[in-house]
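Every protein chain but one is kept in place in this view of the complex.
Moving on, here comes chain A:
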Amino acid sequence: MKRIQKFGVILACMTLFIGLLAACSGNNGNEKPSESESPSAGGEENPYSEPMEVSVSFWDVEAEMAKLKDDPIVQEILQKFNITIKPVNTTWDDYGQKIQMWAASGQLPDVFAIDAIGTQYQRKWVEQGVVAPLPDLAKYPNLAQYFEAPDIAGLAVDGKHYTIPRRMFPSVDWSALDRTVYYRWDLAQAAGITKEPETWDEFKAMLDAIVKADPEGKQITGLTAAQVKMLGGLFWLYGNPVATSDGSGADFKWIKEDGKFIPAVFSKNALPALQNMKEMYDNNLIDPDIALTSPDIAYDKFASGKAAAMLSGGGFVNLDLNINTKRWAASYPDKDISETVKVLKPLTGPDGERHHAIFKTYWSESYFSGKIDPKKLDRILALYDYVLSPEGKDLLTYGKEGVDYKVEGDKKVLLSDTPHVEKYPLTGFLRDLVAYETADRYDMNNPAIANEGIRQQAVDYMDWILENTKVPEYDIRLTYLSTPTKDSFTIFDHDDLLNVMLSNDPVEKTWQKIVDGYKSKGLDKMIEEVNAAAAEQGIE
């Protein structure tokens, strides 16, 4: 009897352990496409008759794909190409780690989204066959046209493309939208400011007036930011605009100074920009908690009247979505946001020019696993080509003609007041998977910016930018250039800005220490290599 009891205990232990092991193991059942589940879409002539399951990794793709049942347009498009999407989730916090781990362990999904251009690991992916090269694009005319933009065409490695970047803008002039400053014009007026700021001095005077007057009695702070990595997008504009970078550490741009190419961050113009920023911080014009900021904290602070201004990415689309739609009514139900909040126009810097941040025309890229079946890649590219076509764009943006909109002259008039995103909740995902095409949203016909007041401001702002600002000269080929030292060299200028801002030492001393740190990591060697390579390639 005792023996039986002992066996019982042991058996229970073993069962529990095996159960735990089983629970820890992956779900292998999901790995094979369930071809039998999806019926053939047509006869022999249909090029998409064979059903395909495509695993897709994109930010929050699981939550997005859960909306498929409510979106007849995306259902129709996926049926047309006979594709089933298997979501492989990533989040904004973990996508970099997850994808690098999948790449190292050979578990990459068929399609994945990441911003990896210029990084060491992306170069290895290309060299070591982790990502598949794209075939001849003649078969996909819209995609082929997409690759004609100079900074996208420049991504080819030995004549082959390994990625489809997510285009946002037609030119870098539009980068102005990627680092915008929202400010409380109503509070500025209440603090006695009568003119919208156009110079750095006017901007500082406005922030100072709001902080000192504190019109709503909320112990208001000056400028906050959605993310620390955005800081350079504003503060370098004080005379050193080419130094603006996207925070990846790998996209630093080069300028020629004293006859030599150097990363713009190390230009002589850096110091005045840093001094300007430090002066703002020391005079309480910048949020003292800016080092610990995050998007939600910053949106909450700004929308609740605890920050006079906010540096943000995403331009007016973000202002509409994250401030207006999600937060504004809770704090200010009686105030029209388009009258109360303004977006700062690029300020006149010490050189008398108005500069805005400069980025690439795209952000993040689609990659395809090196193990992908060419037939599957062909199907995916066909889908991408369709999404980029005029027909696909109209369908995803406006819906169906006659049902959701009608055409009057060169305008598309919506037939109902229901927001597009409510009727077709997954169209935004499918569009963003291929290309953001943010510029399309800066059009009074486009319903993407729901608040019409903000939409009008957005359109006017972009017109103003295109007329009044100029992108300084730099050669993007130097950013893409590969040399032994440069390939592993990173510049996280936002960390450097933060260190200068919070340091108790004089700006010159802190900056020199930072520059010395970069020198110890091979800055001078990298500059030598890049100048030699530039001379070889005839870049002047």
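One rule holds for everything that comes next: a contact is a pair of C-beta atoms (placed from the backbone, for glycine too) under 8 Å apart; a residue touches a chain by one contact, two chains touch by 3 or more; residues count from 1.
Following the convention adopted for this analysis, contacts and distances are computed from a predicted model.
One subunit of the complex is not drawn; among "3-oxoacyl-[acyl-carrier-protein] synthase-1", "Pyruvate dehydrogenase E1 component subunit alpha", "Sugar ABC transporter permease" or "NADH-quinone oxidoreductase subunit H", its UniProt record names it "Sugar ABC transporter permease". In the complete assembly, the contact with the undisplayed chain comes from A:Ala291, out of A:Ala205, A:Leu271 or A:Ala291. Screening A:Pro47, A:Pro150, A:Pro484 or A:Gly517 against the full complex identifies A:Gly517 as the residue touching the chain left out. Contact with the chain not shown here comes from a single listed residue; of A:Ile210, A:Val228 or A:Ile449, that residue is A:Val228. Considering the full assembly, A:Gln120 is the residue among A:Thr91, A:Gln120, A:Gln145 or A:Ser482 that touches the omitted chain.
Where chain A meets the missing chain, the touching residues are 6, 9-10, 13-14, 16-17, 21, 96-97, 100, 103-106, 116, 119-122, 124-125, 128-130, 219, 221, 228, 249, 287-289, 291-292, 306, 488, 490, 492, 494-495, 498-499, 502-503, 517, 520-521.
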